[in-house]
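Structure incoming, see below.
The other protein chains are all here in position, but one chain of the complex has been omitted.
Each chain gets a letter, A and B, in the order it is written, and its residues are counted from 1.
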Amino acid sequence: MSETAPQPTTAAANPPVQPIGLNMLPSDVVRISATRDVPQPERQLTKVAKLIDVSKCIGCKACQSACIEWNDTKPEVETNVGVYENPHDLTPNMFTLMRFTEWVNPETDNLEWLIRKDGCMHCEDPGCLKACPAPGAIVQYSNGIVDFVKENCIGCGYCVKGCPFDIPRISKVDHKSYKCTLCSDRVAVGQGPACAKACPTQAIVFGTKDDMIAHANTRIEDLKSRGYANAGIYDPQGVGGTHVIYVLHHADKPAIYEGLPEDPRISPVVEGWKGVTKTAGLALMGVTALGAALHGIFARANRVDEHEEQEAARLVRSDDQGDAGPTDRGSA
Amino acid sequence: MVRIPYSEPGDRIESTRPVTVSRYRGITRLNHWVTAISLIVLLLSGLAFFDPSLYWLTGLFGGGQTARWLHPILGVVLFFSFLGMFIQLWRLNLPQPEDKAWVSQIGDVVAGNEEKLPELGKYNAGQKFIFWAMSVLIVVLIVSGVMIWEEFFAGYVSIPTRRWAVLTHSIAAVAIILVFILHVYAAFWTRGTLRAMTQGTVTGGWAWRHHRKWLRDVAGRRQNGPAE
């Protein structure tokens, strides 16, 4: 093992061939699902980002192919249902998917074929992590990567509800949740994600978030010069920004890119569930239990006294005309 | 309009010296305990997912994965088990005029001043509340639970709906826990109650003190009851 892998590097660079130390360690984790008081890391990794330039993407699916190969998944051979999307959706075996939209620009009346690579956005404020009940099943590194730790996943599907982008998929086979890891295993040894490595047009690039924003800005300038007045970056602040960002030709209308959310944020329902419901619920249950306990200790028990037993006996016997004698039938 | 009776046909005086009154048949008790055990396991497994501080509860089941699949299955068991209870008990849990007085005198109830309360049938308003609260909450829980049962039903429900379902499920779960605490504590605090669900009988004094109309009903019926 020689030195530690450099932090973050472009996907275009070729990897070192000798064994190399990891640059992302367990101690670089800043958030852990269902875990309070994560120790503050000693260092802050440089924030990374994967930039997907939709305007450069040719929809070749090399990213999907590289993703399958690197993660060694086995997506099913499905059918054709009249569209180019295959598999038809993200699956536990397909962490990224090209989504194709045929959109007629109302301003020019020209057809535009919008092709967007869908997958985990690696939110700065990850809804999946917030929703996850299993300690350590989802972690966020200080460089921004949100990773699923399969060993700790219980397959409950809460991450699905927490995610504003509909990304995680639960396997029917091992009942674990799967999504893009931003190739944390590659990034840790100084390489970029497999999809970025495979992308022939470098529509997918990887690096520090600052560099990616700067690169995106040059792309936006180019797009504006080509008449895309609303070209822009998609780095939604509602989730604190993301570590997968898009360059869109029509950044004012993200929804035309096969339903990219306009202003994604963790659903208030999820926030309510994980926030006030949990706190208030626990408090209520505690108070009730405590109240019962106090009542039990300080109030006298509700006991039946002898007088009441006699009253009952009197009632029963007065009604009991057919009573044969003093035999107790029931308590023999 | 049919008068709502104060007792079930099966309730009877079990013995006279001392007086014991049969309150729950064996099948009802079995039904109750199946329901109770399911509910307890559901509470334990559900609480494990409710808050990280309680995640250790999954250890009772051998881990999170087991807790995850066990919880909804028990939910179904609970639902059907409770349905059995419901069919047996619902009639006597319908409201009666005296419930109003009982509720208005809740201070006397808590203080144990039972002699100040009106005579009651088989269930007091508190028990009825628990019955109906359980009934409603269990329906809410099973419906919302199925919606978020990832393994089988995820594909049929939209994610926004599932978010509402999980929120509803957790609120209903909190509520049912509160009801559960009330139920258990009331059964414990009201001495002599537990045996109704264990042995199936209560003492005459217990019936006299808490459910006098019921006792009168049962005692009165004894005269004309079928020969044994």
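Methods note: contacts are C-beta pairs under 8 Å (C-beta built on N, C-alpha and C of every residue); 3 or more make two chains touch, one makes a residue touch a chain.
Here is the rule we go by: contacts and distances are computed from a predicted model.
Asks: So one subunit is absent here. Using its UniProt record, which name fits best from "Formate dehydrogenase-N subunit alpha", "ABC transporter permease", "Protocatechuate 3,4-dioxygenase" or "Na+/H+ antiporter subunit E"?
Replies: In UniProt, the chain excluded from the picture bears the name "Formate dehydrogenase-N subunit alpha".
Asks: What shown chains come into contact with the chain that's not displayed?
Replies: Result: the unshown chain touches A.
Asks: Tell me which of A:17, A:81 or A:297 is the one touching the absent chain.
Replies: A:81
Asks: With the full complex in mind, choose from A:201, A:217 or A:230 the residue touching the hidden chain.
Replies: Answering carefully, the residue with contact to the hidden chain is A:201.
Asks: Of the residues listed, A:3, A:69 or A:263, which one is in contact with the missing chain?
Replies: Checking each option in A:3, A:69 or A:263, the one touching the absent chain turns out to be A:69.
Asks: For the chain left out of this view, which of A:40, A:110 or A:318 touches it?
Replies: A:110
Asks: Name every residue on subunit A in touch with the hidden partner chain.
Replies: 55-62, 64-65, 68-69, 74-84, 86-87, 94, 102, 104, 110-115, 200-203, 219, 222, 225-226
Keep in mind that, in the parts below, only the chains that are shown with their structure count from here on.
Asks: Report the inter-chain centroid distance for subunit A and subunit B in whole angstrom, where each centroid is the mean of the CA atoms.
Replies: Once rounded, the distance between the two centres reads 38 Å.
Asks: Where on subunit A does subunit B make contact in their complex?
Replies: Per the stated touch rule, the residues are 34-36, 133-135, 152, 154-158, 160-161, 166, 170, 172, 175, 267, 269-270, 272-273, 277-278, 280-282, 284-285, 288-289, 292, 295-296, 299-306, 308-313, 315-317, 319-323, 326-331.
Asks: Can you list the subunit B residues touching subunit A in their complex?
Replies: 13-20, 48-53, 55, 58, 63-65, 67-69, 110-112, 114, 148, 150-151, 154, 159-160, 162-164, 166-167, 170-171, 173-174, 177-178, 181-182, 185, 188-192, 201, 203-209, 215-216, 219-220, 222-223
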